[in-house]
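Dropping the structure in here first, questions after.
Only one protein chain is missing; all other protein chains are in place.
Right, subunit A next:
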Amino acid sequence: MTSILKSTLTCQFMFRFLRLLIPLILILVAVLWYLYRTHMTATLMIMQVSEQQSIQLASQTVDAVFSVLHGDALYLAENSSLQQWLDTGDSISRSHLNADFLAFTQSRKLYDQVRFLDEHGQEVVRVNLNEEQSEVVTEGELQTENDRYYVENTLALNERDVFMSSFDLNIERGTIEHPIKPTIRLSTPVFDNKGQRRGLIVLNYRGQRLLNHLRVIADKSPGSLWLLNKKGYWLLGPHPNMEWGFMYPDRQEMRFDHEYGETIWLAMLNGPQISHWLDEKGLFTYARITPTTSKLASKEPENFVGNEQWIVVTYIPPSNINASTIGHVRNLINAFVVLAPLLALLSGIITYHDIRRRQAEADARSSEARYRGLLESAPDGIVIADEDGHITMANVQAEKWFGYTQNELIGQPIEKLIPERFRATHPCHRKNYLANPVARPMGAGLELHGRRSDGSEFPVEISLSPLETNQGLLVTSIIRDITARKQAEKTQEQTKLRYEKLVNNLPVGVYRNKPNKEGKFLEVNQAMADIFEAESIEQLLAHPFSESYCNPVDRKTFIDTVICHGHIHDHEVLLKTLQGREFYASLTAVMKKDITGEIYFDGILQDISERREGKRKIEQLNENLHTRSMKLEAINQELEAFSYSVSHDLRAPLRAIDGFSRTLLNEYADRLDGKGQDRLSRIRAAAQRMANLIDDLLKLSRVTRTELKWKSVDLTQLASEVLEELRQDEPERMVQFSVQPGMIAHGDAHLLRIVMDNLLSNAWKFTNRHSDSEARIEVGFNLDDNLTYFVRDNGAGFDMAYADKLFGAFQRLHDNSEFSGTGIGLATVQRIIHKHGGHIWANSAVNQGAVFYFTLNEREIANE
């Protein structure tokens, strides 16, 4: 129980704790996430700005460099020594020219080669800068360069146009010079004073210087600074091995688009001129610069001719971006690690106090509800009164019993609930009680009464208990309505009387005694006193029951049986009365135990002397009956044997008489005269008649002996069958039949067939005097009082004077000469009808036909 409560509390605590903690944690995570995002954005912004500055610086550097290169090319093209040499073509001006170019090259140190070629592509002046030392190439070593693309391109330019070759590596004698020498060639046409195109100036710019400038910028930037040409090859790249890929057959794949994707590359080529790109590979900030068009530093038009286009890119890899945020993330995690437990602790404390508060509230509520519930569910009325006897509280039961509402009671003097006749003295009682306020239990006092609002009174029991409160002494009265109890006591008393009366009026003896030595009765009724011929009940109670037994062993058997089985039923024993008269008694008793565990018997006792006498007589009668039935049985068996013998043996002599008479008639006819033959014929007829009589007698006797086999029999069908047989026997007769349909009787089919056989063959027989068309036989039934069947014919009929002889055996109402017959048929029929519990009678007049009526199962039908 405690553990369940505890686990419930734990569950409740965890639930409320998590309900508080989880939202707090979520808010904390959200705040930290917001901080992280903000920081990330700011960091990226700073990076972008910084990178953009680097890019701008790089662009400006490129512009500045090309501004200088442009200026140098034009300066040399308009050099006075050159112009003079063009005018004169003499050796002095040539040497001046050489000296000027040498000085220029030496001081600038920007160019590996400075050359002037004439309009045919023949080198006229060539200064090489080797190892920081420049030298003029002698005339014999000068070459013709007329087949070079820049010569032709440049000679096609206008004055002050500068042609710029692509930025690549210098190739000496077919191979890339090592160490590599990044080079840009600049050339411009030269015109003489007359405006004639006379040649071109070619400058081989040391590209490494430009790249070094850019490197310096890159060193100050957080990212790498790259320079790409318009094919995407690095001119300045992440690693020297990745640079100048277009110059080396094995570095053809080392392109920016190949490394960082087509998308960003296309954006760089075609997007805004300066922009940045952020993806998972890092932050790219770039600017497209064209030496020919980007004139950031100067407003002057500087016409470069060429299709060189570069892209300056700074790249910050993701690792660097992350590195700059990782510290911040660490700080945020630290903040979470510190703050989350603090929040958990805070939630725990709040939840704990919250649960405590709720528990306390629930306790307070349930305690109050319990108190109130106790008060209201109490089966007793409770009334609390103050020192002055004013009611301060009354519960529902009190309201109900006294018939007031709470409001009608509160503030009223307690005397309101007391019958008028006690009201005057009650304040005095109260005062006495307050002087010595002790708890007074229920029932400790007089019979008290309460008074209802309608003035009626009811018996009560009251207990009082004082209660010291800060409002003074309160007296709690617990009042119990004992009307029902009083009523019950009365009912019980009445019931007891009723049962006493019942027991005392019983015609059988009722007693209680103990199976001890004397067995004196504890309780007896009047019948007991009468049976034992005692003068009074008291006399019988004083008499030991053990002395009433004629045979003391009987008592022991009785007691043993009751103790063994717990009860005894109809135990017969011979007792004697107080007067000494012996009588048979039947005892029925049960064993009981009183509260001390002592055994006693409750029993009833009947004088069965008369009953025993009656029983004896019945037994004797039964015995007589049995003897008679045995005799009857024997007679029946003899009858059986007799019948059998008759059937068998009586016929044999008849057969001999008939048979030998016949033999005589057949074989000795010639020796017998007419009279003799007549006598023999008479002998035969008599023998056959005797045989018929025997047969009919046997039938009659069989009917008597046969046990009925009851079942439903269709009389309609039976009658029809018999009539059909009769017609077949005498097909020449045309008798009208009418058989009522639906005659279903209950009886023995075989015997009812004999009935129909006899009645119908009689009808058949007695109608043979009629002409066939008039003869009529009807079979049917009436439903007047009883269900009555009838067989009616319109034949010879009989005189009703002899009707009483009709059903006697061997009684015949007609001469044999008129109608043959043995006179046993109707006797058989009557016997069968009687066996079926029915009656048969006839109604007729001579030559008026006859009706035979019969009923079946009259008793059964009457019972229905």
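The definition used in the following text is that a residue touches a chain if its C-beta (ideal position, glycine included) is under 8 Å from a C-beta of that chain, and two chains touch if they have at least 3 such contacts; residues count from 1.
Here is the rule we use: contacts and distances are computed from a predicted model.
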"Two-component system response regulator", "NADH-quinone oxidoreductase subunit L", "CO/xanthine dehydrogenase Mo-binding subunit" or "MlaD family protein" - which is the UniProt name of the missing chain: "Two-component system response regulator"
Sole contact to the chain not displayed, among A:Asn624, A:Thr663, A:Gln717 or A:Asn782: A:Thr663
Selected residue (touches chain absent from view) among A:Val508, A:Ala691, A:Leu787 or A:Ala803: A:Ala691
Residue of A:Arg651, A:Arg733, A:His746 or A:Arg776 in touch with the missing chain, whole complex considered: A:Arg651
Interface residues of subunit A (partner: the chain not displayed): 643-644, 647-649, 651-656, 658-663, 684, 687-688, 690-691, 695, 698, 702
